[in-house]
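The complex is shown incomplete by one protein chain, all other protein chains being positioned as in the whole.
Note that the chains are named A, B and C in the order they appear, and that numbering of residues resets to 1 at the start of each chain.
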Amino acid sequence: MLEKLLALDRRWIFLLVIVALTLPFFLNLTCKSYVSPEVRTLYDAIDKLRPNSKVLMAFDYDPASEPELNPMAEAFFKFAFTRRLKVIILGLWPQGPQQADRVLERVFADSVFGAMNLQYGVDYVNLGFQSGNEFAIQGMGSSIERVFPRDVRGTVTGDIPIMQDVKDFSNVDFVFNLSAGYPGTVEWVQVAADRYGVRLGAGNTAVQAPLVYPYLGSGQLTGLLGGMKGGAEFEVLTGFPAKANKFMVSQTAAHMVVILFVIVGNVAFFIVQGRGRKGRGEV
Amino acid sequence: MRREIPLLITGFVGAVYIVSFFIPALGFVETVTTDWILIIQAFAIWLGALNLLKINLLKLSTGKKDRVYAAVVIVSFLVMAGAGFAPLLRDGRDYQAAGSSFAWLFDAFYVPLNATMFALLAFFVASASYRAFRARNKEATLLLLAAFFVMLGRVPLGDLLTAALPDGWRMSSWADVIMNYPQLAGQRAIMIGIALGIVSTSLRLVLGIERSHIGGE
Amino acid sequence: MLAGALAACLLLIFDATAQEATAPDAVVTAKDRGSDAGGVIELSWAAWELPADVARFEILRGTSPEGDFETVAELPGTDSGYVDETAVDGQDYYYIVAALIQTGGHPFVAPTAGPARSSAQWFNTSRLNQFIIGAVISLAIVAFIWAARSGRKLFVRKIAGLEAVDEAIGRATEMGRPILFIPGIQDMDNVETIAGLTILARVAHTVAEYETTLNVPVSRSLVMTTARESIREAYLAAGRPDGYSDDMVHYLTDEQFGYVAAVNGIMVRQKPATCFYMGAFYAESLIMAETGAEIGAIQIAGTAQPAQLPFFVAACDYTLIGEELFAASAYLSGEPRQLGSLKGQDVGKAMGMIAVAAGVLFLTLSSLLPGVDLFRRLADIVGGLFQVN
Partner (left out) sequence: MPQLSFADYAAIQVGALLTFGIVSFLYKDNPFYKLCESIFVGLSAGYWFVVLFWENLVPKLYDNLKHALAEPTTATGSLSIEWLYLFALLLGILMLLRLVPKLGWLSRWPLSFVVGATAGLYFITYLQSNALRQLQATLVPILNFTDMASGKGPTSTLNAFFKQYLGNAVILVGTVSGLFYFYFSKEHKGWFGRSARVGIYFLMITFGASFGYTVMSRMSLLIGRIDFLISDWWPALMGGWM
């Protein structure tokens, strides 16, 4: 019996993984977690902004990081819109701005935000993608319009109402960067925060987050959401629990399945090995 | 001649490249050679594509049961290539423009196939952990323990299990310490080793001692 | 050799401090950027005492101290330097830096800086230490290759993964099943791929002797061409030129996961007895290795991608870790010249270890005895040796 367990058909493992990941989607579970200080810092910073302040959101990731970063973006949009902030979207990754559109679609599908009747170009704008990595950020330090001459709909940036009094970083009250690698938070810190004194917060994938933690301590970064956990905490804090909380439960459950299998495998291994030792005096 | 000239080219190009790193005036060498390699690759992909088509055409003509799959490969290739070269007909370059058939094929087929294949990893990390993380001997035990603590430390349960300890000493901190110290040290040894291995391999190539890439001795 | 390198670095450090001296009263300094191909002048006003509310700086440039200054740049108020990349070598330039105040008051203007003249240097002295270290390691490698050629016997330790190569090929022969060789998913512009292909050449030689089937699906066209050359020559050398066919190597797709999808298909359908993974691998490493484990193949992997090594170690029978991948082809060839190069690598390692041990010792001593300046200086020398820019 135990020998069989040791040579278990891996399809049973696959089955348990998929069950563990899928089930939470249909259950109303939330992962109870206390709010980390770095998430609280981000919340406070946004909370303190006056209505009509300009917030710049940089989408620097592609679809592979969607599950981790889209929920953060969604919670951020909802929070910003309820606080009547104006949102300027852009991306240094080619597929980033499309992610913003997908998230916005979900935000407006929510009847509360659908009813707010937010106007494109007045309440938010998507300036699209620009290549050049950190040099693009640097360029925005002297003129955002020069780096992003047109928005995704082809409108000249200077003609967009929300952009009327936005020349460079000095007219932006907060930058929120969603990052899955290079270019990303490290570059925003080094150029936008260090050189132009921008107030910067970030959401990072779990793999990426440890690399930017040092910037929190030094104050170059005002708040950080790390991985699904950070996203889930931010959702709870802003009062819009959504996907990250659901995903977080899934992720934890699947993680537990893996850990459980490692334990079971080792227990079985030790018992079988112990028996072998008694029987033959050798393993 | 068939072997000497290629050896000379490798040696010369490699040596110039290394030297150019130390001589500011030769800075252009890097840009130019990088571009050239990209151009050579763009020519070479014709060989690969023709090979793919040839093999699948052969399969198609053998009349075996799975010839239908060969047909699928050929058709998919031609459809995608056709959509991508369409701008040539109207003297444009925007082959990936939103709303184009190339973009639609990319979104409808390429993206989900890619994402799903990538997502299979979720299953495979689980099955690999089950098989590999067993305390067979001292090495395997270390592998197991490191993986175990880091895995536990990254979900809330780890801290829950060690809740009795003060803040900053719970399992998530153990995981951080493993990552920041022994993990980092091992990683460093590997990276330094790799660097020396590459320096030596590059040197063998430039000196013409390693020549199997042009067909050995 | 080490002593020579240290001495050179000492020189370098003192040389560098000598160059930094400037006129004490100048607020703005303008000077040629060293170690470049010319055309660049660097400005710095870090020493300029200004009020905190500087809005921006304006940089003006002229070719004489008296007249015709043109604006060349506008910079944010937080900057303290500027790199002028539009200078013409040999021409004298004068710069004026003006600080504009946020409140709109009268701008602060620094005294004219200059003359400065850009020039090209023939050698990048900031990379001298790298040149020396590279040269020392290269010389060590060449020296051992030389020694090996003249017949000196060289010892190389056993590498478990490579000892198993023959056995793995033999097993496939016995079982009458093919051997699968994956040379990574990168192109020929990656040394790991080249190392993978040199291993392929050695493996093919043995395969040819055993008369087993070899299957090499590739994801790059240049790799396809090169792999064919290597295998053909290997078969020729093994005396079985007729055993070779171009179809052993076939192209699938450049796409990472498309390639894996197809390789997985090949694995479950052809059930190779032995799988080799030698080259640059990314996320696909575990997908292939797990499928290979499932079909019960003997798997030998080798890569220099640190992030993928854990997965190969977990799922394969043998894994060549980083440097071992590069040593493999030399090891398998058994050629003295190739083995000599491995010895040379070890010299590099020994140098690195000694330097690090010494550096750490000096640093520890200097922190223990902050009064003794010698240790800090010695530590700086070791640090300078590894300086990269």
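What we mean here is this: contacts are C-beta pairs under 8 Å (C-beta built on N, C-alpha and C of every residue); 3 or more make two chains touch, one makes a residue touch a chain.
From a predicted model like this one, the values you see are computed outputs, not experimental measurements.
J.: Name every shown chain in contact with the chain that has been left out of the document.
T.: A, B, C
J.: Which residue, C:47, C:154 or C:374, contacts the hidden chain when the whole complex is considered?
T.: C:154
J.: Of the residues in chain C, which ones touch the absent chain?
T.: Chain C touches the missing chain through residues 130, 133-134, 137, 154-157, 188-191, 194, 222, 225-226, 229, 251-255, 257-259, 261-262, 264-265, 268-269, 306-307, 309-311, 313-314, 321-324, 327, 342-343, 345-346, 348-349, 352-353, 355-357, 359-360, 363-364, 366-368, 370, 379, 382-383, 386-388.
J.: Contact with the hidden chain only, please: which chain B residues?
T.: These residues of chain B touch the chain that is not shown: 2, 5-7, 9-18, 21, 28, 30, 32-50, 52, 66, 69-70, 72-81, 83-85, 93, 95, 102, 104-113, 115-123, 125, 129, 133, 138-140, 142-151, 154-155, 167-169, 173-196, 198-199, 201-203, 205-206, 213-215.
J.: List the residues of chain A that touch the chain left out of this view.
T.: Against the left-out chain, chain A lists 11, 14, 17-18, 21-22, 25, 63-64, 66-68, 109, 205-207, 227-228, 243, 247, 250-251, 254-255, 258.
Heads up, the rule we're going with is that only the chains that are shown with their structure count from here on.
J.: Among the other chains, which touch chain B and chain C together?
T.: Common contact partners of chain B and chain C, which must touch each of the two, are A.
J.: Count the touching C-beta pairs: is A-B or A-C ahead?
T.: A-B
J.: Quick check for the class: compute each chain's Cα centroid; which one is farthest from the centroid of chain B?
T.: A
J.: Report the most central chain, judged by the distance from each chain's C-alpha mean to the global C-alpha mean.
T.: B
J.: What whole-number Å value describes the gap between the mean CA coordinates of chain B and chain C?
T.: Centre separation, chain B to chain C: 16 Å.
J.: When the centre of a chain is set as the mean of its C-alpha atoms, what distance in Å lies between chain A and chain B?
T.: Going by mean C-alpha positions, chain A sits 25 Å from chain B.
J.: Where the centres are mean C-alpha positions, what is the separation of chain A from chain C, in Å?
T.: It comes to 32 Å between the two C-alpha centres.
J.: Name the residues of chain B that each touch 2 or more other chains.
T.: Each of 118, 125, 127, 129, 131, 133 in chain B touches at least two other chains.
J.: Spell out the residues on chain B that touch chain C in their complex, using ranges where they run on.
T.: 18, 21-25, 27, 37, 40-41, 44-49, 51-52, 55, 113-114, 117-118, 120-121, 124-125, 127-129, 131-133, 143, 187, 190-194, 196-205, 207, 209-210, 212-217
J.: Using the touch rule from the top, collect the residues of chain C that touch chain B in their complex.
T.: Contacts found on chain C: 35-38, 120-124, 127, 130-131, 134, 137-138, 141-142, 145, 187-189, 191, 194-195, 197-198, 201-202, 218, 220-222, 224-226, 229-230, 232-234, 237, 247, 250-255, 257-258, 260-261, 283, 286-287, 289-290, 293, 304, 306, 309, 311, 313-315, 321-327, 329-330, 337-338, 341-342, 344-345, 348-349, 352.
J.: Over in the complex, which chain C residues touch chain A? Could you list them?
T.: Within the complex, chain C contacts chain A at residues 74, 76, 78-79, 294.
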